[in-house]
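Let me begin by handing over the structure; questions about it come next.
Yeah, one chain of the complex is gone here, protein chain that is, but the others are all in their spots.
Chain IDs A and B follow the sequence of writing; residue 1 opens each chain.
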Amino acid sequence: MRRITEVFGGRRNLLFSGLLLALLFILLLDLFFVHHIFSPFVYFYLCFALVIVFYGIYPLYVSRRLTRYYWDRTKRHHLAVIGLVFIIFLVAVAIFGPFLTQDPTKVDFPNKNLPPVGFSAEQSTYDRTTGQFITRETPGTWLHPLGTDDKGRDMLAMLVSGTRISLQVGLMATLIAIFIGLIMGVVSAYLGGWADNALMRFTDIMMTFPFFLLLVFIVFIFGPSLWFIILAIGLTGWTGTARLVRSESLSLRTRDFIMASKSLGASDRRIVFHHLIPNVLSSVIVIATLSIPGVILAEAALSFIGLGDPTVTSWGLVLQAGQRSLETAWWIAVEPGIMLFLTVLAFNFLGDGVRDAFDPRSQV
Amino acid sequence: MATNNTILQVSELKTYFFTRLGVVRAVDGVSFGLRQGECLCLVGESGCGKTATALSILRLVDSPPGQIVGGEIKYHNENLLRSTGARLRQIRGNRIAMIFQDPQSSLNPVLTVGEQIMEPIRLHLKLGHRQARDKALSLMKQVGIPQSAERMAYFPHQLSGGMKQRVMIAAALSCNPEILIADEPTTALDTTIKAQILDIFRELKQQMNMSILFITHDLGTVAGIADRIIVMYGGRIAEAGSTLDIFDQPKHPYTWGLLNCLPTIAERREKLSPIPGMIPSLIDPPEGCIFHPRCQWRMSVCQQAKPPEYVISGEHIAACYLYQKAPASAGL
Partner (left out) sequence: MKQGGLQNYIIRRLFYAFLIAFGVVTVTFILLRVGPSSPADKYLANISSRTQDPAKVIEAVEARYGLDRPLYQQYFNYLVSLARGDWGWSFSTSLPVIELIKRHWIYSFQLILLSMLFASSLGILIGIYSAVKQYTKTDYAATFFSFIGISIPNFWLGIMLILVFSVQLGWFKTYYDTGLPLFSLANLKALILPVITLGTGMMAGYTRYSRSATLDNLRKDFVKTARAKGLPEYIVIGKHVFRNAILPIITIIMFDLAGVVFGGAYLTEIIFGIPGLGRISFNAIFANDYPVVITITLIGAMVVLLTNLATDIVYTWLDPRIRYD
């Protein structure tokens, strides 16, 4: 038993691997025997939750003093706290919202272009009795508190659905990118020599492509589906992290405590997992927080120009519809934009606070 | 005792730094006068307020957080603390010049040294490019920079530390200032270079009759050039007097401590004895005499009130209750 524990590097890793295997087992069952236990996203979220619990909440709980310290430093940024609160609100909306709102894809032409509550808009409607188009002042109704779009779909429902999409893309693509970047960076720094050279040259090549152009190119070739967009963003967005992690690990590698554990005969794997990764993790958390808004924007921009997944209602898609009907229904373009803007702002605020909190040089 | 040839009189200067953690009383009531053609040395450990005093004279204290909250700085009957910004700029670099501790960081890394020497010349003496260049060249020769014509075009990183400090001195001397304030000009240099730089200061004093306010933490450095010495501790003057007074008859226990730290050739002591304890926090200074927690001779009175400056003899004063019987000084 102890040997098994050691191979996995501690009880925590063992338990984590066990749960992952269990999840994999369910996935296999799902694929081959019982169809559709969970949707693919749920597997992802379960994995994500496991990682968060074992490598986020648990260590924070164990070292409560450090947690307190970070929290105190983050708390000083009022804007960061506001950002965090808004993000938590968004997560709640994304998880529970879709159960409470109407179907965002339900088309209802008689009720198209309804303004939000408190506004009214002029609309030309076909009057059956006279057989003519008449212009009529239409007020917003509580049935559609944020109005409807040019096909009569409920704006609130579409925004809630968009929240889910945006957060999914933001979280998953960032995780993929960070994961690749972390591996690339640590491996590159640790191996050194020609492997380092090759990996870094490849990073340079990837960095030479303008991010958005490359994304457009890839989605153009592989076709638009939400999964693919997430993957594409993840596969193109890792370069910055890789460079950062590499340079951080390089400077860490020569530090005394790593030298010390090396001289005590620690294995390479142990050094990487027990010393390098935990130590670069704080920079990685900062860069992750700060890159989420870029990812959300990239997905929205893709949907906006019509390269998004046409089967899901995302903010970018609604915004695209909004631009078409700017002259008749301004709210269709305004509302998703405000959501997008506030989300990005919240992540930027939080990222700034987290950066200051984790940066030991910004001691005040 | 302001004498006729006192050209700079600092009285009851108070410079505080208002930080997040509290008010740092870096300079807390310091008075002294600087006479024509003398070299006055401010000595003390780092953090005792020497640099803040020097910066206050030209009002170069970073604000915020620093602020001069009280006192008077009289330069030829003109209170610099009341002067307008424009008037101050006429004085800075022109009448009163200043040299800083670290020549590496005190020179602008992206400008040539020639440019940096010529700057005050063109500004204050209103010379054209040609004349300013000639003047800069002769200054560089004066401070002992060889191949000066070639070095004009050098950037600071291409010069050694000693050469950089010579450039700083050349820039400071460019307008023939009456007063030169040198803030630890030799601290960042090697010992041999240090001696050469000190020679330059000695020459300046003797040949140009310049008044020098020399700031250092090292009593050994000052012995050769100082006329008078002021020992500062915790933002206040501990002891002041002629160089002979301070070295021969030190009165303040802190000065004793400082002198004990000096390695000497004459007496071969077993080991240097540092002053016990640490520099006090200037945010929350100890009650009474700031030095009392580290003082072996402390009395109960030391913990109650700040000691006034007692006159020992002539110009020699000490702020210590050991000399209670001596008359209190009215300011130097």
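Going forward, a residue touches a chain if its C-beta (ideal position, glycine included) is under 8 Å from a C-beta of that chain, and two chains touch if they have at least 3 such contacts.
These numbers come from a predicted model, not from an experiment.
Quick check: which displayed chains does the absent chain contact?
Across all of the complex, the chain we cannot see touches A, B.
Where the complex has a chain not shown, which of A:Thr163, A:Thr313 or A:Asn348 is the residue touching it?
Considering all chains, including the one not shown, the answer is A:Asn348.
Give the residue, chosen from B:Gln36, B:Asn94 or B:Ser242, that touches the chain omitted from the document.
Once the missing chain is taken into account, the touching residue is B:Asn94.
So that we can see where the missing chain sits, which residues of chain B does it touch?
55, 58, 60, 62, 64, 88-94, 97-98, 100-102, 105-111, 119-120, 123-124, 155, 157, 168, 171
May I ask you to list the residues on chain A that touch the chain which is not drawn?
These residues of chain A touch the chain that is not shown: 79, 201-202, 204-214, 216-218, 220-223, 293, 297-298, 300-301, 304-307, 319, 322-323, 326-327, 330, 333-334, 337, 340-341, 344-345, 348-349, 352.
Criterion: only the chains that are shown with their structure count from here on.
With chain centres defined as C-alpha means, what is the inter-centre distance between chain A and chain B in Å?
Measuring from centre to centre gives 58 Å for this pair.
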